[in-house]
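Let me begin by presenting the structure, written as structure tokens, before commenting on it.
Below is a slice of the complex: some chains, not all, each in place.
Chains: A and B, in written order; residue numbering restarts at 1 for each.
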Amino acid sequence: MKTKTVYLTYKTREKIEIVRITDEIERAVRDSGVKEGLVLVNPMHITAAVVVNDNERGLHQDYLRILEKLVPYGDDYRHNDSGEDNAASHVWRQFMGHQVVLPITKGSLDLGTWEQVFYFEFDGKRSKRVLVKIIGG
Amino acid sequence: MKTKTVYLTYKTREKIEIVRITDEIERAVRDSGVKEGLVLVNPMHITAAVVVNDNERGLHQDYLRILEKLVPYGDDYRHNDSGEDNAASHVWRQFMGHQVVLPITKGSLDLGTWEQVFYFEFDGKRSKRVLVKIIGG
């Protein structure tokens, strides 16, 4: 059995930003030498999510607009009583599904035509890590 | 270490439809010969979800009604400016949790009494694939 761990770091320009990370995951998979297995892609911070969906700018705007409509950033939250302002970020990342596990087949990510991996940053402008854990044979 | 990959194909009659797939996953697990391990069940299309919940028709209606209420299919979405009409489908599949990882114990799915696996199709009437990746020993 082989395993490999990679820590990716992202520091977004905007507080809320969506970054495509498929290529970094694919590179980690190839470097691992794993031919058949699984790769976990998990943000190590709890105001961000890793999401598989479409590489389409309009859809990304829709996601952010819907999250803001359902859970407005500026609402009154108990979490923000502690001096934070990011309660909504914690909720959004759960609603988006915060992590993904991807299949590795024949040494590559085994994704459908439109499956792309994204880092959804909901409280950025600072360095944050995404853990990539590969396991297989 | 053993691995096995199965691609299941679903073409639903309705655009929006919920299909129970527990038996197909169980069959893939048994065919794999894996006694202890994990199985990833991941839709390869980004307007569908794999969900573990109750095999109860009323609850399935509730899910669809709640998703429609929170994120109405017919609302105005930027994604639909590109000629698509399925922006809401992309969002629904995230809110439902788009994929599952299931435990394999003693050669079978290790599920609770009421845990059943479903394919939630949010943009159907065409052939779509679900990837089953089994890893273990």
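Methods note: a residue touches a chain if its C-beta (ideal position, glycine included) is under 8 Å from a C-beta of that chain, and two chains touch if they have at least 3 such contacts.
Predicted model, so just to flag it, every value in this text is computed and none were measured.
The complex is built from one repeated protein sequence; 2 chains are visible, and the structure file as a whole lists 3 copies.
Going forward, only the chains that are shown with their structure count from here on.
Separating the CA-averaged centres of chain A and chain B is a span of 20 Å. Taken in their complex, chain A has these residues touching chain B: 1, 36-38, 51-54, 56-59, 61-63, 66, 70, 95-97, 100-105, 110-115, 135-137.
In the complex of the two chains, the chain B residues touching chain A come out as 1, 3, 5, 38, 40, 42-46, 70-71, 77-82, 87, 90-91, 94-95, 97-99, 101, 129, 131, 133, 135.
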